[in-house]
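Written below as structure tokens is the structure these notes are about.
Note that this complex is displayed minus one protein chain, with the remaining chains in position.
We just call them A and B in the order they show up, numbering each chain from 1.
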Amino acid sequence: MIRQPDLQPSDPSYETGGGPGGKPVGIRAARIRLALRGLRESWSIFVESKIGVIGLAVIAVFALMAISHPVLMATIWDEATYDPVTGYAFDQTEQPAPPSWKHPLGTDPLGRDVLSQLLSSTSSEFILGIVAAVVTVTIATTIGAVAAYYGGIADTLIMRLADLVVSLPSLSLLIVLSALFELNLFMLAILIGVLGGFGGSAIIFKSQALGVTVKPYIEAARVAGGGRFHIILVHIIPNLLPLSFLYMMFAVTGAIFSEAILSYLGLLNIRMSWGIMIHTANTAGYLLGGAKYWWLIVPAGASITLLCSTFYLVGRALDEVANPRLRRR
Amino acid sequence: MMTASNAPNNPLGGGHSTALVRVERLTKLFPVTRGLFRPPSAHVHAVDDVSFELFEGESFGLVGESGCGKTTIGKLLVKLMEPTGGRILFRDSGEPSPAIDGGFRDIVDTKGKGLKEFRRRAQMIFQDPYESMNPRRTIFDTVAEPLVVQGIGDSLERLERVGKLLELVGLSPASTMLFRYPHELSGGQRQRVAIARALVIEPTFVVADEPTSMLDMSFSTTIMNLMSGLARQLGVTYLYITHDLAVARYMCQRIAVMYLGKIVELAETEELLSNPLHPYTRALLSAVPSPDPASKREPVDILGDVSTPVNPHPRCRFHDRCPMAVQQCYDDPHPPMEDHGGGHLVACYRA
Partner (left out) sequence: MMEPILQVSGLSLRYDTRQGEVRAVEDVSFDVLPGQVMGLVGESGSGKTSVAMSLMRLLPDNARIAGGQVLFRGEDLLSMGPDEVRSYRWNRISMIFQAAMNSLDPVYRVGDQIMEAMEAHDPGVTTQAAQERIRDLFELVGLDPRLAQRYPHEYSGGMRQRAVIAMSLACQPDLVIADEPTTALDVIVQDRILRRLKDIQRDLQMSMIYITHDLAVVAEVTDRVGVMYAGKLVEAGSTADVFNSPVHPYTSALLSVFPSIRGPKRELATLAGEPPNLIDPPHGCRFHPRCPYATDPCLTEEPPIVDRDGHWAACWNPLPVSAGPPGAGLAAGPGNQQG
């Protein structure tokens, strides 16, 4: 190469900027520093919105609840009395029993400890919500980006499929499917995720991706010789990620609600969940009993409402991180 | 590969200059759609039967108002678009040859591996330094992208190469720039990064689409000087697209003036400015405000507004605004480009 002029070799260490403390570091360390700095900045914006912090605190409480169940079972709770499915409170003469020192949230009509049921269900609600959300967002981001960049037939097919999924009443569809097949928690999560991913969110991700595909940096990547795969993976999808995180939060909410309704209708092959707790109270005839048997309904119902709204709040706070225009200044 | 010393001494297109790019009867039509499954009723003639040559090592200016088709030509030449008709001939790297097809390759139908190879030789610098960089990628990632997608070097070699280029475009020390994001840089610095990205794979030909029009004047002069210096140093040929004749004067050896998809005048820069022959060029020149409070300009004497190039009549595109138009301009087809001496080409019956 004759045309390359003589140049001084560049310094082997790199600064990442961001203040006077930027010491020279190596290439991999530089990337790690950048990622950490990005996280720090996002975090400082996130904590400014009170709803986000409150939401995160509530999620942390639920996470503690999920962890506490196996711990309690291993230490102070014996399996015969406290197992959420097979246990029986022999110390109570009448079932369901109101709250007492031994059973802080009372027992259900089948003599099982309500607190134990509540705590043991928490982890499955988390798993369900997060699996469904990850599936939804992965599908929606990928097909949204593909539809937007490829256009033409791929776009038409994906969008017509999305129209079809949106026009189906998804809850009724879930009810029919769960009546036909014995769905377990994991299958349900995938199903909810697939329905969400090919439906409404695909349309939203595609329109967002369309905004990215017209940017000059996409043309710059093409002039550089970048293929479709490179452009979608390196340029389009990373610019959809903020939206993806946001949608994950909202998808968690939707998944937990769907599960609660299906369990309440007794359609799922799940041993225990908040929906099943309400279902049990209902089939035993206590749901219409009013406030007298509140401990059969309130803990599970409140948990469903609280966890769902919390993920929604965290989503709203993340929205402010991702969209600078929503910030107050 | 050619060295900078092989650049022509005579940018006028005399005997010593060798053509790098030959554009022949290039045409790009955009259909005006009437809805799904219906054939388009009309076409916008964005670029209409345009021919010109770029000489090795020169900066060739394409000047015109918005919508005249200058950016479309730029995008056609780097294959961001496919032409409707015509040929774009690039001289193959290797021995220059005077024969039209010997030594030249038509890139219009180039695909796959050939296209990827072509991308190493032809690059583009975009107008908007804010939008032409992915906001989520560092400066290193942005500049190294052509090396990565072309599979050149390993990551350490790329790092060294990118560092050298950043120093070359005046972003030094490079080590403080590599791992920053575009939003941490000023507009002028970003455009330097864009230049580094375009030059990192050592192209022979660069389309520069208004690279300074969004920058403040003090930055824009610096970028112009930088680009001219790099062209001399690296032997790059520029197609320099701009709406600003003053910028073209300082950047280009030759200038082509476009109006509604046609080149109406093409000449060596100072010749074009001092002796404009096409009435549109004259209007364009007299419309540029003068930075001297004492000077008085000629009034601009053209009529009306730019019409849209949708299915235009085959006559002269400028006839309806021309102060000198005669019956011939209405009756005859668009005037051919004729040499008025010294490579000063004009498409006008009245020149």
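Assume contacts are C-beta pairs under 8 Å (C-beta built on N, C-alpha and C of every residue); 3 or more make two chains touch, one makes a residue touch a chain.
Remember, it's a predicted structure, so these values are computed and weren't measured experimentally.
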item: Residue among B:89, B:139, B:207 or B:247 touching the omitted chain; value: B:247
item: Of B:65, B:160 or B:320, the residue in touch with the unshown chain; value: B:65
item: Contact partner of the left-out chain, one of B:39, B:293 or B:333; value: B:293
item: Touch with the omitted chain, as defined above, among B:107, B:302 or B:325; value: B:302
item: Touching the absent chain when the full complex is considered, from B:51, B:84, B:150 or B:222; value: B:222
item: Contact footprint on chain B, counting only the chain that is left out; value: 65-66, 186-189, 216-218, 220-222, 224-225, 243, 245-247, 249-250, 270, 273, 283-295, 300, 302, 305
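By our rule, only the chains that are shown with their structure count from here on.
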item: Centroid spacing, where centroids are CA-atom means, of chain A and chain B in whole angstrom; value: 49
item: Complex interface listing, chain A residues touching chain B; value: 1-5, 7-17, 22, 24, 27, 30-31, 33-34, 215-217, 219-227, 230, 234-235, 238-239
item: Contact set on chain B toward chain A in their complex; value: 1-4, 75, 78, 80, 115-116, 119-120, 122-124, 126-128, 131-138, 145-146, 149-150, 155, 159-160, 163-164, 166-168, 173-176, 178-180, 184, 194, 197, 201-202, 233-235
